[in-house]
Every structure is written in structure tokens, then in C-alpha cells.
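Quick one: the structure is below, questions incoming.
With one protein chain withheld, the remaining protein chains of the complex are depicted in position.
Residue numbering begins at 1 within each chain, and the chains themselves are lettered A and B in the order written.
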Amino acid sequence: MSAGGRIPNWADVTLVPLVSVVLAFILSGILIWAIGESPWAAVKLMVEGAFGSSYGWGYTLYYATNFIFTGLAVAVAFQARLFNIGGEGQALLGGLGVALVCLYIPWPHWSLALLAACAGAAAFGALWALIPGYLQARRGSHIVITTIMFNFIAASLLGYVLVNVLRPQGSQDPSSPRFAAEVALPKLHEMLALVGIPFSRVPPVNISLLIAVGMCFAVWFLLWRTRLGYQIRAFGESEPAAEYAGISPARITIYVMLISGALAGLMAVNSVMGEQQRLVLNAVEGAGFIGIAVALMGRNHPFGVFLAAILFGFLYQGGAELALWTSIPRELIVVIQALVILFTGALDNMVRIPIARLFALRGAR
Amino acid sequence: MSQTQTPQMRQDTAASDIPAIELRGICKAFGPVQANKNISIRVRRGTIHGIVGENGAGKSTLMSILYGFYRADAGEILINGRPTDIPDSLSAIRAGIGMVFQHFKLVENFTVLENVILGAEGSALLRPSLAKARGLLKDLAREFELNVDPDALIENLSVGHQQRVEILKALYREADILILDEPTGVLTPSEADHLFRILRGLKEQGKTIILITHKLREIMDVTDDVSVMRRGEMVATRVTAQTSPTELAELMVGRKVLLRVEKTPATPGDDVLRVQSLRLVDGQGVERLRGLDFTLRAGEILGIAGVAGNGQSELLEVLAGLRPATGQAWLRGAVLPLSGPGADAQTRRAQAVAHVPEDRHRRGLVLNFHAWENTALGYHNDPAYNPTPWKMDNDAIIRDTSAKMAAFDVRPPDPQLKASGFSGGNQQKIVLAREIEHAPDVLLVGQPTRGVDIGAIEFIHQRLIRLRDAGAAILLVSVELDEIMALSDRIVVMFDGRIMGERLPEKTNAQELGLLMAGMA
Partner (left out) sequence: MDIATFVQVLDSTLRLATPLLFACLAGLISERAGVFDIGLEGKMLVAAFMAAAIAFVSGNVWIGVAAAVGVSVLMSLVHGVAAITFRGNQLISGVAINFLAAGITVVIAQNWFRQGGRTPSLSGEARMAPIDLPFAAALRDVPVIGPVYHGILSGHAPLVYVAFLCVPATWYLLFRTRFGLRLRAVGENPAAVDTAGVSVIGLRFAAVALCGVLCGLAGAYLSTGLSAGFVKDMTAGRGFIALAAMIFAKWRPWQAMGAVLLFGLLEAVANRFQNIDIFGVAVPVQAMQALPYILTVVILAGFVGKAIPPRAGGAAYVKEH
């Protein structure tokens, strides 16, 4: 590190994000206290709401599933030092892919539909990321700005398709018709029932959770066990060295954006196919953006992303409980999320430099 | 020229006895590297004072301290006899110091006038400042041949004109002391001559000028005094008229411990690489390689000597497939494309051309990668590392790295350690092991022992000789003259993008090569 000396690797991947999260929580606690609620009671309520019952766990895991997908999407791009802020739009398009697959093909069984929906979601998401990726690689357009623009274009496109194409005759609601019952995904309680574990039937957590966990392994394998992953990481660490090794920056940029977009798109399998069973306007509900916080906190490692996604799943479920039982609105979670992004992403040096000094002091002794 | 000044200098009056600048015991370290060691120097008022030294001798660091970019760890700065604290550039400007950096500090899409007044505008509104500057610029142009169109945009000016803007900036701030860092590196010979006329004119007006360069001809041409720096130390100061290029070259290179490399005479084989009229124009339109012709044979080391920045780096990068150039080249008799398809780094490696880059931190290694990951850098497509098309065999790479580390005595021999965790010498061994162990036909190697400790230097030299004896053709670029002399079977000297001459190491000496390196054929 350029500033303030070295931090051991273990501290870099655990201590730095941990301190950042603690800082974010402390500030949030002050906010809760400032609006006249008890931070301690709030934490208790959130933990109980999210982990105190299989109902809570179910919702926590459902949200976490979304965040694993979008977190992986951002993390893969970060590995190549690309900031894909367009997960929201890519997930929206992924939803469109899922809806088209589910609505227009009569599937005999959910398993086939799931495979096709995954393919559709990934393909649409990847396509939506490909254009900014191509523009960055070949025309030098700043990928952050183009992906932001593509989020808005995706929202308009989806609005048009829902209102003018997918909306059933006579409906006022800008949403697609319900999918056929055959394409309903098995929920976690059904799967656990097979092995005799009772679980709440209410939460929408479904088989997509397994796909998300599988994707964590797949992304880990891609990054650390394949040639492409090697090239992605080398490019992200040092562009001159990658050039020296004969790795084409343009090609890697495009590949990475395709993978990132596909992962973001896959999120729709969980939310559109697994929960809503139809495509609605706000199918993504900001999960694309939460992916940024998840990736930053998870240090762009799939395992870290998994843990961070669970944490944010907890925050979302706990936040919902909080809104239900206290006067603290759900948006408190957005504040926590913002602070996590601020501390782990932008104020990284503020956390890192004092930690590095501490280690330097200890080393000097 | 300086001769006319010399008699006056000997009978200095009391007033001009006080030097314009005096540095006393300046020290500066960057981490473990001591860039400036106890440097003292006096620069007489109204003279041109040259500072020469090889790359990395500490010249630029010293000048950055004088301009408030860095703070010295110890030492004292006296301007016109008064101790002066220079914590930032503003203080330097106030002390009457102007600096022309090697890389210009100009705003490309501003006009000349805007660049000149930036930071010294005078009033809150631009119009009066611009009008005042326009008038002053006209006077300066007349007086010192500093003609530049005040309304031209910097990006439309030639490099020579951009440099004049930098000088104008300093004069506009009423600098009495002007420092120029390698000012002719980017200039054509006629532009350089013009610059020297300007500098002489400024001297006549009583300005003091410090000229940092590694070109001895310039020193002899324009300076009154010259100081020589070597490895962070000020080794000598001479009156220019009383010294010679030979003496300066010796001082610059120093009487280092002679490197001894055990080697037998080469037994060169067939031509492996032939290059004809190789040319390269860089992004700024400057011709970096101006038509090179040479041949590299199997089983020999061809040393490219030269002061850094005379096209050697570009030559290596062109041959390694990292940047396109024009001209012809043949590898083992077959045409080697210099641009377009087939002129990329992966193809070169597939054709058994290996490359040890000059800058191992930027190019040769990914510092944040483990040693084993760095062993695969560039060879990530090697079938030995990829038994199946979809999975990279990390264990195979780690085993291979262990073997390479053992063969090259890398310490610690831990493939899992990050590259940044090794010492300079061991980092370089990792790079060399990677490139040499693939048994290349051609090895391109730049600065193989830069920042490497003595023990590792010897080891690296032996390995290069062994590779030569195994029949490989080696192109060695180094700014260390001893290294070139000790390793090469033939020596080619580059200056200003051209080959100045070819010598055999046993039939030449450091003085002759030094003169060729300084462009004096």
C-alpha cells in the first residue's frame, strides 16, 4: 500500500471491512438514537426478526439470494478494475428474459423451465452489459456513466414492454400476466420437507438460493482456476503487466462485462420466477445497487460476497420488522447500506491508514 | 562561450562571491533508498551550472527539493546567501527559482498566455492580467528569441515551443534562478541549439541557470561549471574550461569494482534475428527509433549500450511485440511482422522469443500476485499449465515454480509468497527464471541487474552466459557500462534513436564508449 505502510493479508480481508461496518453501524445507531428510538432495542428486534424464526430466516435468505447474484456481478467486474454500476438495469432485462421464457413456452416441468429461465436471464443481462462493455473497450466511453444511462434506458424499455406488450387486455396494472403454475419454483420449505426439516411456508426463498451458492463456487472457480480468470485478475491488478503478458485489455473488458451482466440478470430467476411469478415494473427493487455494497464489503471475493449478502439479507428482513413494530422506516437500511459503501469503498484510506499505523507500531516494538 | 567568462570568474568581486544557490549537506531517503547523500554545492551567480550523472544518480531528486516538491531529511538551502526554507513550490517561486521540468507542467488545452499567467494572475479578473502578460511576453520574445504565438493552444505547439512556454512561465514570475531538467531530451538538434542561445542570452542578463543533463556535449558547450553526481553523491565540481569529456565520463561512471564474469569466447552460430531500418514514432510524434540495422546470432550476447532514453527501451518493446513499428525484421529467416497480426506478445512467446522487461514492477511482475501466478504470466496458455481447456492446473504451476525457484536460488523459495514480498534481486530472479527456463531462442533483456544486490548480480550474469552457451541469442540492454563490457560479445552504442557504432569489448574501453554514448562519434 502506498499510504501508511503494510497491513498483513488477514487483517486486510477481515479487519478493514469489519471496522468499516462497525463504523457504519455506530453512525446508524446514533441516527436511531437521534430520532428517539433505542438502538439496542432496534438491534434486538432486527436479529429476532431475521434469525429468530424459520419465517425470518426464509426472508433473510430470499433477500440474500438476490444480493449474492448482484454482488457477484459487481465483484467480477471489480476484479478487472471495472465499476459496473448497471446491475440494476441488467437485472431488469434479466427479468424480461425470464418472463418471455416463462410466458411464451408451455413448460411441462419447472426444472426445464428453470434451466431455460436461467439461460434467458443470463443472456438478456449479458446483452445489456455487453453494449457498455463494448463502448468502453473499443470507443473509450466511461463504463460508469454508460451503465448508469443503461439503467434508465432499461427502466423505460421495461415500462414500454409491460404497458404495451405484456400487459393483459383490460388490466390497469403495468405488469405481465401470471406465469403458469407449472413454472413455479420449489420453495425451500418443500425441499427441506424432503429431508424432514420443518420450515415456514410463507417466505419466498426457493431453489434459486442453491443456484446462487453454486454461482459463488462457479465464480471462484472462474477467477482462480481458469485461464480466463487468471487473465481477468492480471488485467485488474496491472494493465501494463497484462499487456506484457499478451492479454488484450479490450477482449477482457468485454468478457468480464458479459459475465457480470449475466450474473446480474440471473437475479431475476429468484425475484421474478421464484417470488412474484410475473414481471412487474420494480422487479429489482434496488438489489442491483446493493450489489455494490455487497461486493465492496466482501472484498470482491465470492466467499466474502456470500457473507456480505447474508448480512444485507439480515438488514433487509430486520429492517422490515423494524418498520412494522417501530416508527423507524425501512429506509434506515438504505442509510446503513450507504454508510457501508462510503466506509468500505470511498473512505477506505481513512480506515486503512490508522490500522496500518497500528501494525507498524506493533512491528516496531 | 565560457572561455570569455573564465578570467572574470577568477577575480570574483566580493558581492558576486555570494553564490546564487548554496546547498549544504542535503540528504533525502525514500524508504531504504538513499537518493541524496550529504550533498553540498555552490552555484555562482550569473553562470550556467551543469549537473551531470547517470540515471538514478539523484539529480532530479535534488532539484525537486530545491523546488519544494520534496523536503530534505537534512541539510540547508541558501539563496543569495540567506538560509531559505522551501516547503512548497510557492516558496520556491517567491525565492526567485523557476523550474522547467522534463515532463512539462502545462495545461494542454489552454493558450500560451493562459499557461503563463496561471498562478501569477495579479488580479481577480483575467482581462487585465492577460493584457499585461501579452505585453511582457512581447518584450521577452524580442529580448531572448523566445518567440511563441501567445494565443496558440499548447496542444498545437511543437515540443520545442512548449518548452519555451515553460521558460516564459518562469521569467514571467521574475525568476532569477532557472533550473532545467533534461531540457534537450525531447528536442531536435536545431531546437536544442536554439535553446542554448536562449540560455546564453539569459545568462548575459544576469540570470543563474542550472542545467541538468546526461549529455556531455551540452555540458561542454554551454556551461561555466559542472558538478557530477553518482549514486546519490556529489562526486566532483569542475570549471568546465578546465575539464574534458573524458574526465567527466570517468567521474559519471566511476571506478566501480570491476565485474568479473567467468566466460569463454562465444561461438556464434547462424543469424537468428535480423532487423533493418527499424523506425518508431511515438504518440507525441517524436521519432524514437531512427532506422536501426543489426543482426543477432545464436550463441552470442549483443550488448546495447547507451544513456537511458535514447531508444533502447523502445527497441525492446518493439521486438517483444508490445508496440508497433515500421521496418523489416526476420526471425530464423522468416519475416517477423512489426505491426498488425502476428506482432503481439503472445505470438512472440510462441516463437520462442522471451523478454525480461526493464521495469519489473510495472511490467515484469504483478506485484499483488503470488510467485507462482507470476511464473505463469505470459505463459498462461502453456499446455503444461492447461491440461484441459477449461481448468488451469494451479498445482502444476506451483510445482514448476518450486523447481524454477530452486534452479535460480530464489529466497525464500515459497511459491505462495506475493511478488511484492521478495527483495529486488529475488524478484528479478523470478522473472529471469520464468523467461530463461522456457529455453528461448532469443532473449530480450533490459536492465537485468537494476536494483539488485551484488550477490544476485553475479548469479544473474552467470545464468545469462550459460543461456548463451546453450545456443540462445541474447540482446542485452543496460545503462551499466560495466555490465555491458563484462557480458557482451559485441557492443552496439545507441544515441538519439540511432546506432552510433559497434565495438568489440576487448578492443574498446569505457572512455570510448562514453563518448559514443554522449553522441560524440
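Operating definition for what follows: a contact is a pair of C-beta atoms (placed from the backbone, for glycine too) under 8 Å apart; a residue touches a chain by one contact, two chains touch by 3 or more.
Not measured: the values here are computed from a predicted model.
K.L.:
Can you work out which residue in A:Y63, A:W110, A:F124 or A:F150 touches the chain that's missing from view?
P.N.:
Result: among the candidates, A:F150 touches the missing chain.
K.L.:
Which of A:A126, A:I211, A:I333 or A:A356 sits in contact with the chain that's absent?
P.N.:
Counting the whole complex, the residue in contact with the absent chain is A:I333.
K.L.:
Which one touches the absent chain: B:V33, B:A74, B:L90 or B:V335?
P.N.:
B:L90
K.L.:
So one chain is hidden, and I want to know which residue out of B:V107, B:V281 or B:A406 touches that hidden chain in the complete assembly.
P.N.:
B:V107
K.L.:
Quickly run down the residues of chain A that touch the omitted chain.
P.N.:
Touching the chain left out of view, chain A contributes residues 3, 31, 35-36, 83, 85, 135, 139-142, 144-146, 148-150, 152-153, 156-157, 159-160, 163-164, 289, 292, 296, 327-329, 331-339, 341-342, 345-350.
K.L.:
Kindly note down the residues of chain B that lie in touch with the hidden chain.
P.N.:
60, 64, 67, 69, 88-94, 99, 101, 105-110, 114-115, 117-121, 123-127, 129, 169
Just so we're on the same page, only the chains that are shown with their structure count from here on.
K.L.:
Hey, how far is the Cα centre of chain A from the one of chain B, in Å?
P.N.:
47
K.L.:
Can you name the residues of chain B that touch chain A in the complex?
P.N.:
So the residues of chain B in touch with chain A come to 320-322, 344-349, 355, 357, 362-369, 373, 376-378, 380-381, 386, 390-392, 394.
K.L.:
Using the touch definition from the top, list the residues of chain A that touch chain B in their complex.
P.N.:
So the residues of chain A in touch with chain B come to 224-227, 229-231, 233-234, 237-238, 240-241, 243-246.
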